[in-house]
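A single protein chain has been removed from this complex, and every other one stays in its place.
Labels run A and B following the written order; every chain starts at residue 1.
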Amino acid sequence: MRITRSVAGRRHRTALVATTGLTVTALLLTGCGGSSDSDKGADANGNITLTVADFGQFGYKEAGLFEKYHELNPKITVKEDTTAEEKNYYPKLLQQLNSGSGLADVQGIEVGRIKEIVDTKADSFADLSKVIGVDEWVSWKAKQATAPSGAVIGAGTDIGPMSLCYNRELFEKAGLPTERDEVAKLTEGGWEAYLALGEQYKKKAPSGTYFMDSASAMFNAVVSSSPEQYYDASGKPIYKDSASVEKGWDLAAQAASKKLTQGLAQFEDQWQAALRKSTVATVVCPAWMAGQISTYAGDANKGKWDITSAPGGTSANWGGSFLAVPKSGKNVDEAAKLVKWLTAPEQQAAVFKAIGVFPSNQGAYELPDVKNATLPYFNNAPIGQIYADGAKSIPEAVLGPKDGVIKDSISTQINNMEQRGTSPDKAWDAAVRTIDKAIG
Amino acid sequence: MATSTPTRDADAPAPRTSKKEPTAERRQLWRSRLWRFDDKASPYAYIAPFFLIFGAFGLYPLLYTGWIALHRVSMTGLDSMEWVGWENFDKILHDPEFWTSVSNTFLIGVISTVPQLLMALGLAHLLNYRLRASTFWRTIILTPYATSVASAALVFALVFRADGGLLNWTLGLVGFDPVNWANGHWTSKLAISIIVIWRWTGYNALIYLAAMQAVPNDLYEAASLDGASRWQQFRKVTIPSLRPTILFTIVISTIGSMQLFGEPLLLEGGALGATGGNENQYETLSIYLYNYGWNLGHLGPAAAVAWAMLALLLLIAAANWIVGRFFRTSAVRPGAPS
Partner (left out) sequence: MTLTSTTPTTPVKLAPAPKSGGPSRPSRFRMGAGQQMKGGPFAYVALAVVGFSSLLPLYWTLVAASRTQDEVLASTPPFFPGGKLFENVQTAWEQANLGKAILNSVIVSSSITLATLFFCTLAGYAFAKMRFRGRGWLMTAVIATLTIPPQLSVVPLFMMMSGLGWGGQLESVIFPTLVSAFGVFFMRQYLIEALPYELIEAAKIDGANNFRIVRSVVLPVARPAMMVLGMLTFVQAWNDFFWPYLALNQQNPTLQVALGQLSASYTPDQSIVMAGALISTLPLLVVFVLFGKRIVGGIMSGAVKG
């Protein structure tokens, strides 16, 4: 008994030890989980894995650029982590920026978000101004990623000059001309002419098909052709009074009431299905959209699609992105080098050639790969020629921090007008409510 | 032996002992104090981890939510809080989308809870028979419980798909047109409810079964002596005996439906899921909170939503208490079928 008791103190200590032990185990276990994060850092042989987190389709995989980079730099392997919709990607990016963890070595940022990032999170990103040649970019593109301090936090990947993608087969069945020039001619009068063409299509449309996927695309094209979009130069939201927004909205409402659209939320499941099943005859096509169409419509529809200039020769920039390097990464320098390489003229040209994502680096424009580029999937459409002129006359747009949310909210409500016959007034009110919530 | 238990001499003085000259008595004394301390402190030490962890990660955040609700905090700058008073509450209370979510949550709650609990009751009744392979049946009906919200929601999303969905195909066989389940106001709520019902009916059935097996047998004997049929016995004996359990499952299911998140988020997925459909037709309060805080990036209003949920929960609790009292006073005494 005596013995037992004298051990008693020790037993009590065992209690403590056990408790701490458990906690420590938990910590170790989690630490272990955290430490596998460090596969980003160089291993014993100096091998490095760089992660590129992006959304939609940047085209690097399609152009085989990551493999190529690995060949050029055998110690570096690049892993891409792609989210389909930018709407899902951005909130997570903000979250990771807040906690300073979970960020990839390179993060893509969409033009609709770049202002907010520059305004609030510029400190989290490495300054690329010394690494990349800022002058190489279309002037407005570089400006968008420049913080007040002069730091350039993102290298422009692509811009989205406007065109019109159309399904030749459906056009033919509907008794419309199928040649690029003829189609361009029919829509020469601008977006009203485009809608008129839609009515013509509807008269003889193959059953179950629609003239366009969603009027939201047309809305975005109209707005992005104007320098004044959702904010004024002083940073005040003016989307309620913006002329381009009003025009775009009216056109979309017309398209909806005339039932020219299938009313699909772009990039979502059913939209993808519509492309697979060829139920839409036209898609308003910023350069990067071509890649989406070829991916989702699939090999079965190869050669059925074609690309012509946008209605009225609209010169606009919808979308386009940046690559940024978070400071928290373990290989900031290597990541910056990768970014420089990926956004250099040759690589941008290769991406353009592969899936039609249009370069933002001016140096690329004179390369034969760009100038003479054609897209086999789209009946060998001469995209180099189609985009090159438009790209030069793109207006310098005023960006705002919530451009992305505003665009998305309006698109959702356009879908409601199309799909549910929501009245334009009601739909507009709903859009305003969401936008004001976001602007806060 | 018991006399030597040092915890008894509670009044012994406690002189500081010098470590250099430890005597047997002093050691004994020291030990006795240690033991007393052990007896007094141990229970608190044992429950302390629970309360410490709950305090740090449960209670404190709960109260802090209220504080955040009075501030402007944005996802782009978590460390800067700006006092705005009741503005956030004002915002959400004047937002029709908030009220849509409240009513959606309520409606989905009702159409998932009521059939779920009724079916669970019937199922428990069946399982209460003497069955071959009873464990097998119980395990089978519990398998949905092993499926995560995410897996369940995703496979049902595939079943409820407008084009190529299993359900529409089945409906097509019997001559119905395909339904765009997620798009409709009622169909989308129904779809979500079906996911909930699928996952939880078996679980609730087991809860009821346990309660049924605890009903004393003599109640049934008395009832059958009075000539009550089996249905009457079920109604007059089983149900009244299960009343507390039933009330309890109703409360828990109601609280549960207030938490619905994964099902609506993944029914259509993507950005549509994050707003509960393009007309918010299946947006629940949790989705509303998530969307406001994590997608639109404003945590102040999101915190205000959390407190609104708390208020609703308290309302439900009060309602339950009143209903419970009413039931208790008006209950037919079990075992005395009329």
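FYI, a residue touches a chain if its C-beta (ideal position, glycine included) is under 8 Å from a C-beta of that chain, and two chains touch if they have at least 3 such contacts.
What you see is a predicted model, and the numbers here were worked out from it, not measured in a lab.
> Among the chains you can see, which ones touch the chain that has been omitted?
Its contacts among the visible chains are A, B.
> Of B:G202, B:G277 or B:G297, which sits in contact with the chain we cannot see?
Selected residue, touching the omitted chain: B:G202.
> I'm checking contacts with the chain that's been left out. Which of B:T23, B:S42 or B:S103 qualifies?
Of the candidates B:T23, B:S42 or B:S103, B:S42 is in touch with the missing chain.
> Of the residues A:G102, A:G363, A:P395 or A:G440, I need the one that contacts the missing chain.
Counting the whole complex, the residue in contact with the absent chain is A:G102.
> Considering the whole complex rather than only what is displayed, give the residues of subunit A touching the chain that is not shown.
Touch set of subunit A with respect to the missing chain: 1, 4-5, 8, 11-12, 14-15, 18-19, 22-23, 25-27, 29-30, 32-34, 36-37, 51, 53, 55-57, 81-85, 88, 92, 95-96, 98-104, 269, 272-273, 295-296.
As a convention for this text, only the chains that are shown with their structure count from here on.
> Can you give the whole-Å distance between the Cα centres of subunit A and subunit B?
Inter-chain centre distance comes to 39 Å.
> Which residues of subunit B touch subunit A in the complex?
For subunit B paired with subunit A, touching residues are 1, 4, 31, 34-35, 38, 45, 49, 72, 74-78, 91, 95-97, 161-164, 183, 268-272, 274-275, 278-279, 292, 294-298, 301.
> Spell out the part of subunit A that touches subunit B in their complex, as residue ranges.
1, 5, 8-9, 12, 15, 19, 84-85, 87-88, 91, 94-95, 98, 116, 119-121, 265, 267-270, 273, 405, 408, 412, 415-416, 419-420, 422, 433-434, 437-438, 440
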